[in-house]
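I have a structure I would like to understand better, so I am pasting it below and will then ask my questions one at a time.
For this view, one protein chain was removed and the others were kept in their places.
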Amino acid sequence: MNESDDQKPGPPTEATDAIGRMGQSTPIDLEAVQEKLRAEPGPAMWRSLDELAGTPDFQEWLHREFPRQASEWVEPADDGVSRRAFLQLAGGSLGLAGLTACTKQPLERIVPYVRQPEEIVPGKPLYFASTHVHGGYGYGVLATSHTGRPTKIEGNPDHPASLGATDVFAQASVLDLYDPNRSQAIVNLGRIRTWGAFVNEASPLLKAQQALGGEGVRILTGTVTSPTFADQMKTILAQYPKARWHRWEPAAAHDEYRAAVAALGGPHDRIYDLTQAKVILSLGSDFLTQGPGSLRYSRDFSRGRQVRAKRPVMNRLYAVESMPTNTGTLADHRLPLPPDEVAGFALALAAALGVASGAPAAPLSPRAQQLVAAVAKDLQANPGASLVVADGYAPQAVQVLALAMNEKLGNVGKTVRYIRPVEADPVDHLRSIQELVIDLNAGKVEALFVLGGNPVYTAPADLGFAAAYQKARLRVHHGLYQDETAQLSQWHIPEAHPLETWSDARAFDGTASLVQPLIEPLYESKSAHELLGLFANQIDASAYDIVHAYWQKNLHAAGAAGGDPEAAFRKALHDGLIPGTAEPAVTAAVNGGAVAQAAASISGAKPDPQAITLLFRPDPTVYDGRYAGNPWLQELPNPMTKLVWDNALVVGPALARRLKVQIEDVVEVSIRGRKVKAAVWVQPGHADRSATLHLGYGRWSAGPVGNGRGVNAYALRTTDALWAVAGIGLKRTGDTFNLASTQNHHLLESGTDEMPTAEKEVMARRPVRTGTLPDFLKDPNLVHEKPGLPKTPETTGAEDLTLYPRYEYKGYAWGMAIDLNVCTGCSACVVACQAENNIPTVGKEQVLKQRAMHWLRIDRYFEGDPDDPQVHHQPVPCMQCENAPCELVCPVAATVHSAEGLNDMVYNRCVGTRYCSNNCPYKVRRFNFLRYSNHDVPVLKLRENPDVTVRMRGVMEKCTYCVQRINRAKIDTEVAGRTVVPGDVQTACAQACPTEAIVFGDNNNPAWESTKRKADPLNYALLEELNTRPRTTYLAKLRNPNPDLLGATPEGKRI
Amino acid sequence: MATIDERAMLPDGLPEKPYRPPVLAPGYTPGTVTDKISSVVLAKTPRWWYVAFGLSFCVMMLFLASVTWLFAKGVGIWGVNQPVGWGFAIVNFVWWIGIGHAGTLISAILLLLRQEWRTSINRFAEAMTLFAVACAGMFPVLHLGRPWLAYWLFPYPNTMGLWPQFRSPLIWDVFAVSTYATVSLLFWYVGLIPDLATLRDRAKNRVSQIFYGFFSMGWRGSASHWHNYEAAYLLLAGLATPLVVSVHTVVSFDFAIGIVPGWHSTIFPPYFVAGAIYDGFAMVLTLTIPLRAAFGLQDFITTRHLQNMAKVMLATGLIVVYGYGIEIFFSAYSANRYEQFMILNRITGPYHLHWILLIVCNAIVPQLLWFRKVRTNPVPLWIVCMFVNVGMWLERFVIVITSLHRDFLPSSWGMYRGTIFDWGTFIGTIGLFLTLLFLFIRFLPMISIAEMRALTPGSRGEGMETPE
Partner (left out) sequence: MPQIFHRSTNTIAKVSIFGGVFILAFVGWVYSELLRSHYVTGQDVVKPQPVPFSHEHHVAQLGIDCRYCHTSVEKSSFAGMPPTSTCMNCHKQIWTNAALLEPVRSSYSTNMPLRWSRVHDLPDFVYFDHSIHVAKGVGCATCHGRVDRMPLMYQNASLQMEWCLDCHRNPAKYIRPKDQVFNMAWQPPADDPGLGARLVKDYHVLPPRNLTSCSTCHR
């Protein structure tokens, strides 16, 4: 109980350096465990080596959900403090204050290397180019390694799918590596076995199969783009001609594939070039935050939208969608329509553009018609510079029409190009898994290898996959977790985490890049390549051998640097991508028949005007459920609903009114006899006659973090309606369920429906300042209270209202500028901040108590009609006020101003009066009300960033512009005898941001982008009337409306 | 103090108006006064005392339990959160400090103003002050995230080469409260010395002889003793007087210095001081009325005392009500959106019930004190005082919570609700307070014997407080 409880996993301390020696041992005593394993085959069911080792850590952690406070106390029963301990405390507590005066440091060990690797300089991190694989596609990343411990993932600026940005999944993937719930040993029917044992059982069977041409062998994977994996499969299928390779990627855009096949005659992928697009129509698509190209698209889109006084040009985005998407929130004109009417809209527009004939069965609303006319005109006015993006999850017909419209508008080859599919040996996933189930039920399957994926949980409900699965004689599951599928398999082989093994993947545009390990596998695990080696009788081939061998053969083919293939391999490894692997554009023409068919299918449809359509969408944070065990993503607020730790049935206000349901009411959703109970979340801007349920929740074998969170949407999802199902039944059950939302939760809690009050205040206080492009052209200062100079802290004249002389910042003056015009609310910055600054997760109960710890939060505001509001995202880090209200109220000087204008927070000095937080008008300070940082699970300590103090209970914490990065840059440049210039340092949030919305820099140096932004008239300070003079400022959000749509619409509504 | 019945300030000897009861019932001699008061201490302990003491002791254990759990787990067991960083702890702190005001006021200021009616209640009020301050003093420490480091708030030479941050009102608090506690203690003790001597001389058994003897510091009642005694007593009174104003002024700075709408207000110091005296007297009455009945001290603590204290309450109560009014006026007049919303939210928002209740308790019910029937009749008077005690606690709750829970950015608005531990700690301190109080009335004279003697006819006492 003293200051030294603030602990950082310093580089050369015992545990960390153990890992430093590249995993020669881990904090868990593996020897002891293996002893036990040899002794007896192990308990019937188990979760981790800790449990077997019976370490107190694990016992502690077992009943204490991870994150620790998830089971923080409601009644004393479930708490660690025993009666005896309690009484001891009772005795000691009074004299407590006196005991802590003089504290001796415990003896600390330095454990140097025996033979120090060349490249390692203790105390300096190393960066390795690698690839993050999500949904089968690759994203180039740079992984940070502290003395052998991967601690952080950043984007690889050279990689086309990243350009230096990352998404929430890439950021959070580093936590999975250290997840104590990862499966840690090979299991056979609940018993721990060895790889050898598995080989002994599997190979005879395979030999037998080889004789039969492998007709009983089935391999099930998700989307695969890995060239090496594909190559291995090719050889395997050659050896086992009758074997089948099935694919099931639950959240892949299946209809995109179908549409391409139908309309283009081949499963071509579409690549958009948003730098060229002046006018963009999104038909329900969230292309800025979903799909393998989203990071790149975000950057390109944002480049066309960063309006400045010097560059007052801006693309225009129309969005017609049902569930509000991040993309939709940036739209200049957004029209919420139920799914069937979105299709109708697409048809009407296609007709207006003359690519299809026919009209939607259900007539469009006048407002929609008006929009159709305007959009058609706008698109036609920009041939070759316009773009229609259909949602990959939209019905095939809509996507076909989108293809046709783009072709008609001359966009093909300009804003959209076709390439040969990046997915290896592309198939229709739905058909593929259906065939598998048929074979399973027919008893044709001798051995089924499930590589990655979790079909028992994700397969369409009507397939009855779980039952069929168990008809296979040998069931082998290969994955990171002991998930639902593993439970029903005889063999579970732990998958090596991408940071532990070798592999490769291709990006959305085909660019191939390598996955390289930063650390020896923490547990006994195999990569998919090694597992496939089993078939090719390369039982002992390591992933490196396989991947390396493949590229030795193919680097030349890939046109990489000629001459020495080894050198080329090293270069590819270093650069993080293999040059010349991007797919060239191919030409394809839309076939009219398919278009006519699509048009007919839409106009032929007879939508029941009362029917409610339920949409299934991958969750923005836990995706298809694979990340349900990741506390960072569980606690990451859904960008739209701000919900954490649960999903909910998202409905629009109109539907809620008609059903007479409120937020947190539990309703029973039924589709053809399938039922689930879900809590309602009313989402302004969600279209009427439709509801959305996100996938990925309601899991039952996802470990303590993911189990039983939310409702399982897969239970309703059937083969004929993967993404939308019409005519669902909704019945109120009368129960309610607590949903934890990080914003506006008080409005529910206060009982009265005060949303109007809040919104009135939001409008009046203008935290997000808005305007339109035409008005901006008329008056560049329109976002400021009074015309004149832009109100940057330097020019408000407010600093004259003080008796004190202004402090001169002679050296650096750090600052940040956030362009609200391009913030999609994707939340990558939030997770990046969490990873960089060792921010703990607190669990649902604590979030409900309004104690979320994210230093950087994204405020979301609605403007206007609840049925169709404008949505604004506003990232709010610490403002680093120059007149900081927090500083002068701290009695112990734990938060003080640095000479460079940072609002320093000294955790080890803080006594926790919380006065600073009360006095902070931005409420960006976070307090450790309980012991939130997890000191109990050793493996988790390895993830912590050694440059940031781990805060103890009772301490205030907050954003400091990643001061550890600033200091490193300053020291490195000073030692090199120069000063910090653009490119030397970036905050974690700015680095992760796909749209360059957040930029950081030195206000005293005009070379920085942030400084340029602060000079722009759009620049304003949040709550500037308080004269706190924040260092973080915002660029106002502008809309670029279509002049034809400015007038009142038939319903008198804004479009 | 012009609102106090100014007749009380007339020199004695004037024909008393019939409605003005004397400060000491007729027929007492110094001897009988001493017998009566000291008997309370020296006589056998009444059974009801054991019951009452036992009860309050149990409640105090509740406090110990809550605090132990607090140290074990952290302030997270309370209801505090983002944005409401301060909760019950601070509310209770301000409330107790407020209660602790009457004592010094009665003892010091009324002494300087020559209000001899104070004599029979000052000892008791001072004791109450001390205990209240003791309760109050704990909360600032308990509410810290790391209470074991509370000593960092004191400016002491340390190995970190750091001082506290003297611009912070919390540091001013440290000095204000500790000074106040020290002076009150000295004042109370000095006043006790002659009586301790009396008890020493009357004590039957050796133990109490030594006990009282030790603390009476060899008092023999010689002329020089009396001379020094009165000089010291007057000095301390003079020293204590500014503190009555300063302490709660500083406490109000804890809020007034902040920029939070609903805190950042210039009216706070006077408004808080008045509130403190208001509450302080209410608490004195709440405790005196039953005790006076229990020990049959109606002759010493007469209706006139009740009357006068009621009048002080009425006066300060009106000042407080004025404070409520001016707050609303400020916000309207300031044309400051945040201030205006704060008031609106306070009156109509989710906590509007607290506000209404507060107005009822502090502004409406006490108006009964305009009627002499209420002022002179213990039972209704006691009820009014209870209302005020509750009301003043609510006032602090409203100031702390409703200001914080919805401040500048609507995105960060929140709600606050006390947990069982908040309540446990709060009620626990009441237990502690009562425990100390019962110990006091059992082992020390709750009325100043020496000064009461001086009030008996014929003694020079009538002059003790009248100007020569």
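Just so it is clear, A and B label the chains in written order, and each chain counts residues from 1 on its own.
One rule holds for everything that comes next: contacts are C-beta pairs under 8 Å (C-beta built on N, C-alpha and C of every residue); 3 or more make two chains touch, one makes a residue touch a chain.
Bear in mind that the values here come from a model prediction, so they are computed numbers and not experimental data.
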(request) Among B:32, B:158 or B:298, choose the residue that contacts the chain missing from this document, as touch is defined above. (result) B:158
(request) Give the residue, chosen from A:581, A:960, A:991 or A:1011, that touches the chain omitted from the document. (result) A:960
(request) Would you mind spotting which of A:179, A:900 or A:1002 touches the chain that isn't drawn? (result) A:900
(message) Tell me which stretches of chain A touch the chain missing from the display.
(response) 3-4, 6-8, 10-12, 14, 17, 21, 101-105, 107-116, 121-124, 811, 896, 898-900, 902, 904, 906-909, 947-949, 960, 963-964, 966-967, 971, 974-975
(message) Give me the chain B residues in contact with the hidden chain, please.
(response) 157-162, 200-201, 206, 209-210, 213-214, 217-218
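Note that only the chains that are shown with their structure count from here on.
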(request) Give, as an integer number of Å, the spacing between the C-alpha centres of chain B and chain A. (result) 57
(message) Show me the residue ranges of chain A that touch chain B in the complex, using the header's touch definition.
(response) 1-3, 69, 72-73, 76, 79, 81, 85-86, 89-90, 93, 96-97, 99-101, 743-747, 749-752, 754, 758, 761-762, 764-765, 767, 846, 849-852, 857, 859-861, 874, 876, 885, 888-893, 896, 909-915, 917-919, 921-923, 925-931, 952-956, 1022-1023, 1026
(request) Write out the stretch or stretches of chain B touching chain A in their complex. (result) 64-65, 67-69, 71-77, 79-83, 85-86, 141, 143-153, 162-165, 167-171, 174, 254, 257-260, 337, 341, 349-350, 404-415
